[in-house]
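Would you mind keeping the following structure in view while I ask a few things?
Complex shown without one protein chain; remaining protein chains in place.
Letters A, B and C mark the chains as written, and numbering starts fresh at 1 in each.
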């Protein structure tokens, strides 16, 4: 039926002196009436009102990506700064993000409780964040990895989680920081075993699973934690910080972040 | 409480001869026990089993993007080919996509009915697609726009829709093609009025809303439809086509696309 | 394949001296392996953690039901007391309900924020509430309508709504009470016009839509509001109250209702 309609439209346009607008309308109406029912299959994915909306993204296969691009171990500061640059870009391009927190190849973005951006649709929140982050990663790569060309376009996955109270949001961010701390402790010892003690990666892994490693054996750097990357908004732009968000001190210094009315 | 734990872990590491592994475990256990409850807030977003899963992405503010990058009107073939290159990359990098269909600044990707990729989680499907597409767009830009530098990293939004039958899937794709046809007809006439008849864009818009435009007034190109971009898989790689997918002919020529067992 | 299995099981049982348990296991295993995949189609409907879960039910076609059972207008106190009896039964039979609020043919039940009853599955909350309410309505009917036999079994519909904060929960209950107040005001004037002024129902309806009715024309009862029915828990049982829940007074008198740790 639509095919017939399309023919009519084409017929219309072929004839001289035919009013084009009528043709266009005709075709549009026919196409709509026949196929547009497929829109009914779209599900509503609105995030619960009055809740904090968090989008967390993770690099896809970044273990391999880090190897292919010779990231230094355990933390490559160029990569960390590029991640933060991407997070800043996301915060500047998208609306209603109040804070972002990252580590390694992951970043979490917090939208304000009463955000009504795209009617709070979860799919909009997560796809806008990950696509802007991913395109920025490639766009700004050269600013951080001058001598190291990007070999292929990286992927990221994302998810949306909704938190109903300030306490649960803070605990979410503390969970990510605790996780970062633990992972980093592990990685630091792992790479100390490899780089200082000359173990192979597999030997180091076994060592950490089976035996006890002591501080006699490996020297740990004074500043041992992974860079905690926090980006928050001032009146005019997104500003990166490197600070502790577990405990109350950070939140007392930055009451505006959780302030509903700011 | 975690803070106390972190101090203990640091204390551990400062002391000589302390078994590191015990320290690491201690800190991990404490962090988990206190904050990990926040994982319970993640919702399940599994796509209904045995259904076609479609991810559709759209460029964010591509009207502005096209202007800033001097896209030719109504269709910029460099931009269309770049879109198709990105779609091919998505199909090669991600699993279980059987066909992709695009037009203008949008692309739809169809995952096979029985895909169990990431346990069919909607968020995984859509974020992997849009992030891979977005990073590819920047990565391959120079291959298509040699003299035109990319001015800023573009964003895309995405959504997941689930179709329970072959018929509803085909109708979805026909809907997108019909929509493409109509938009393209409109744009072609619009730009003919601007480029051939010397109207301003606002005059052309008013003309199309209020008056009748006739084929006496504007010459339309023989091949007037926007490029329909279809990417499908052969045994070894993703292959772009430019063909009609409304009607049965396409599906009869390519039975393997909807074949469950291929 | 299962049919063959069933035959085997039957064959087993027909033979003498056959170990029955082996037969049972055989049949069970075959049935499971072939059909149990259909469980994968069940969607997860967990209510967001740490939120108040509200189930509201409404009588189905209660306008007709009230007519068929000669309910007095505008409020039938027998019907209201039966509703409250059912709400009490629901609160006594089901777990974790902290307060119930009703009016006319509707009742709302509030489950405590940290309830983990049936893993917070929305379908469990709503179906247990409406089925217990519906069976109780028939079971206790005779205690309230002695001379009026129940002519047919009534139906109810239900829904689940999730509120993330004490304020939004209180506002939900205030909304129901405000709605009750307005409806009751309308009904009271409507029935005064019918019963005191001798208008037909249709005339009364038109009068209320088109003209102004004044207090000169109809005498309104001193206690004009519909019975607000509140059921709350004491240490040992569910207790009905009739009081105002808009404003802070009620919540100050009953701090235990919203108290997380009670």
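The definition used in the following text is that a residue touches a chain if its C-beta (ideal position, glycine included) is under 8 Å from a C-beta of that chain, and two chains touch if they have at least 3 such contacts.
Please read these numbers as outputs of a predicted model, since none were measured by experiment.
When the whole complex is considered, the residue among C:66, C:150 or C:199 that touches the unshown chain is C:150. Annotation: of B:33, B:116 or B:165, B:165 touches the absent chain (contact as defined above).
Taking the complete complex into account, residues 48-51, 162, 164-165, 168 of subunit B touch the chain not shown. Summarising the interface, subunit C meets the missing chain with residues 2-3, 6, 9, 13-24, 27-28, 31-32, 34-39, 41-43, 45, 57, 60, 89, 93-94, 122-124, 126-128, 130-140, 150, 152-163, 168, 171-172, 174-175, 178-179, 181-182, 185-186, 189, 208, 211-216, 218, 220, 224, 246-247. Think of the hidden chain as still there; on subunit A it touches residues 37, 40-41, 43-44, 46, 48-50.
The definition used in the following text is that only the chains that are shown with their structure count from here on.
In this assembly, the C-alpha centroid of subunit A lies 42 Å from the C-alpha centroid of subunit C.
Multi-chain contact residues of subunit A (touching two or more other chains): 162, 168.
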